[in-house]
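A protein chain is absent from this complex, but the other protein chains hold their places.
Letters A and B mark the chains in the order given here, with residues in each chain numbered from 1 onward.
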Amino acid sequence: MTASVSFYHTPAPPGLTGIKAWLLTHDHKRLGLMYLVAILFWFILAMFVGLLLRTELMTQGRTIMGPEMYNAMFTLHGVVMVFLFMIPGIPAIFGNFFLPIQLGADDVFFPRLNLFSWYLFMLGGLVAVISLFAGEGFPDTGWTFYVPFSIQNTANVGLTVTAAFILGMSSMLTGLNFVTTFHRMRDKRMGLMQIPLFTWSLYATAWVQILATPVISITLVLVVVERFLHIGLFDPDKGGDPLLYQHMFWMYSHPAVYIMILPGMGVISEIIPVFSRKSIFGYRAIVWSSMAIAIAGSLVWAHHMYTSGMSDVSVFVFSLLTFLVAVPSAVKVFSWVATMYKGSIELTPPLLFSLLFIYLFSVGGLTGLVLGAAGTDIHVHDTHFVVAHFHFVMFGGTGFAFFAALHYWWPKMFGIMYNLRTANIAAVLTGVGFIFHYIPMLILGLQGMPRRYYDYLPQFETGNFLAGFGAYVMVSGIVLMFVNLAMSFKKRIPASADPWGGTTLEWKVPSPPPVHNFPEKPEIMDFPYDFSGVVKK
Amino acid sequence: MKNVPLRKNVMTDHEDTHHVLSYGQLGAVLAVLLTLTGITVGVSYVHLGFFNVPVALAIACTKVTFVLLFFMHLKYEGPIIVISFLSTVAFLMIMIGFTFWDVAFR
Partner (left out) sequence: MSARIDETGIKIGMWLFLYSEIILFGGLFVLYAAYFHRYPEQFAVGGKELNRIIGSINTVVLLVSSFAVAASITAIQRDARKHTIGLLLFSLCCGCIFLVNKYFEWGAKIHHDIFPNSDTLVNGEPGVNIFFGLYYVITGLHGLHVIIGMILLSISLVLVLMGKVNKSRFAMLDNSGLYWHLVDLIWIFVFPLFYLVL
């Protein structure tokens, strides 16, 4: 029966064989997997660069590398993690694979544009690799490329920002595809308030991708233009204002962190109800808060600039607005916890990663208030407190949501199950390592240790050593996690269509799905998180 | 696909029929645009001091509105396009306006 043939055996467009069935595919599922392979590569690379950085910092003075290498390494770590893992990660992999299925569609609206987005992603990565080795080497400006250093610097800034530009285009086009799919291709019987929360989160994210990305595009273009033409738009000697660069940079890069976190939150909203055997609390509130985060996140960019020399009025205004953004995020955390209350909890790896997410993201969010309040920020700006904060929200948040998504949707994508116990152990190991790694940084920052410094004062050595130890524990956990997932291909334990008891449409189709997703027309429920059928089983 | 109840507010297949603007209507819009262009050039020869800028921008906004509504059919498009367009303009206003919290108060 053709309906049970998986998409692995059915190329789309038909007739393609071998590698061409992947490189020329229009199938959103294949594209999601192609992104998975590439993005995992970049994540693991940047993770090991991070490990090297923290190893260097474990002792005072030189440990394993010199200062110029250190600066290039933290720039590389940031650029790869931000542009090649965090921003594309969940939308490009899980969004591509599951958004059409969750909407009851057979693909995205523009499948060929989707393929083009993947090629742009790969091209951006290639240009980044070239910028590593060509000419005078990788930039050491930090991933923020602040002027004047990024303009005067002789390293490959031009190539690296070009890579970021290309990656931005890939991101923007994915967002465009998702918005169009959301509006035009969902099942005719599925109203807006019946759409799963993961898809809603991708929708909110897509708008930020479309509207905010062009700002970084033009900013990066200006960096290249200034490097070649020396107009002076950011050069005080020629009438320019370097702060305007920072405004333009953060006008994108702050909304960018919401591109990173919103899909992660969407994943958590999917996982918590399933493993609590209980409907999500506050479905509408979560929908509205996703849109509110996207909007409010566009109003607060200059909270990265309190000490830059901008006006006191703007310090006040942006600090006040920053406090508003915390509110919709708190609404979500409350909803997730309320969902679990009096639920029937099954502690699977996806749920464990999600619980870690809730804890780590909340800690990160609270430290964000310290940073968002201008007064306290003066003390901790550009210290390790900031580094810890964003790793709590980006890694403890999006990173762990990424791991959760991987473990939740693994059986659906590959039709096989992994070892649950090992996965849980890996999750705990990663979480414990994470805490030993980043909490010392919060303290070091409060004590005054600056960020992006190759060396430090003697009193910071103990904290840095402890943080380094935590890094190794954390990375061991992550390696164990990946090895365990890889082993699932060896053991090949088959997974059913619905191993977890999920209610959204992806659990109604075979694992892995057939090429057009739905062998027969799916039944659209009145509410996407109705577990009455599951609980009866 | 048979007997599937349509959800509310789904536009039928006939939505794709475009509203056709006649050459005359388009020509009228062009005439308005050219007139406004003439006005804005003319006003630039008059010294209104500070007010030259807001007047020029207001005329530009009016011209842009005509191009959007008629040449670009925005007047005849559905809510998704209209609302998202206005949101884009709102974001642009914030980009410029919020930068002025800094620039105007240094």
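One rule holds for everything that comes next: a residue touches a chain if its C-beta (ideal position, glycine included) is under 8 Å from a C-beta of that chain, and two chains touch if they have at least 3 such contacts.
Just so it is clear, the model here is predicted, and its values are computed rather than measured.
Peer 1: Out of A:28, A:77, A:189 or A:247, which touches the unshown chain?
Peer 2: Spelled out, the listed residue whose C-beta touches the missing chain is A:247.
Peer 1: Taking the entire complex into account, which one of A:66, A:214, A:309 or A:494 touches the absent chain?
Peer 2: Final answer for the missing-chain contact: A:214.
Peer 1: Which parts of subunit A are in contact with the chain that was left out?
Peer 2: Within subunit A, the residues that touch the unshown chain are 106-107, 109-110, 113, 172, 175-177, 179-180, 183-185, 210-215, 217-219, 221-222, 225, 229-233, 238-241, 244, 247-248, 251, 516.
Peer 1: Hey, which subunit B residues sit against the chain that's not shown?
Peer 2: Contact residues on subunit B toward the absent chain are 11, 13, 15-16, 18, 20-23, 26-27, 29-30, 33-34, 37, 40-41, 44, 52-53, 56-57, 59-60, 63-64, 67-68, 70-72, 77-78, 80-81, 84-85, 88-89, 91-92, 95-96, 99-100, 103-104.
Here is the rule we go by: only the chains that are shown with their structure count from here on.
Peer 1: How many angstrom between the C-alpha centroids of subunit B and subunit A?
Peer 2: For subunit A versus subunit B, the centre distance works out to 35 Å.
Peer 1: Going by the contact rule set out above, which residues of subunit A touch subunit B in the complex?
Peer 2: 183, 188-191, 207, 211, 215, 243-244, 247, 251, 298-299, 301-302, 305, 310-314, 317-318, 521
Peer 1: Quick one: in the complex, what on subunit B touches subunit A?
Peer 2: It is residues 4-8, 10, 80, 84, 87-88, 91, 94-95, 98-99, 101-106 of subunit B that touch subunit A.
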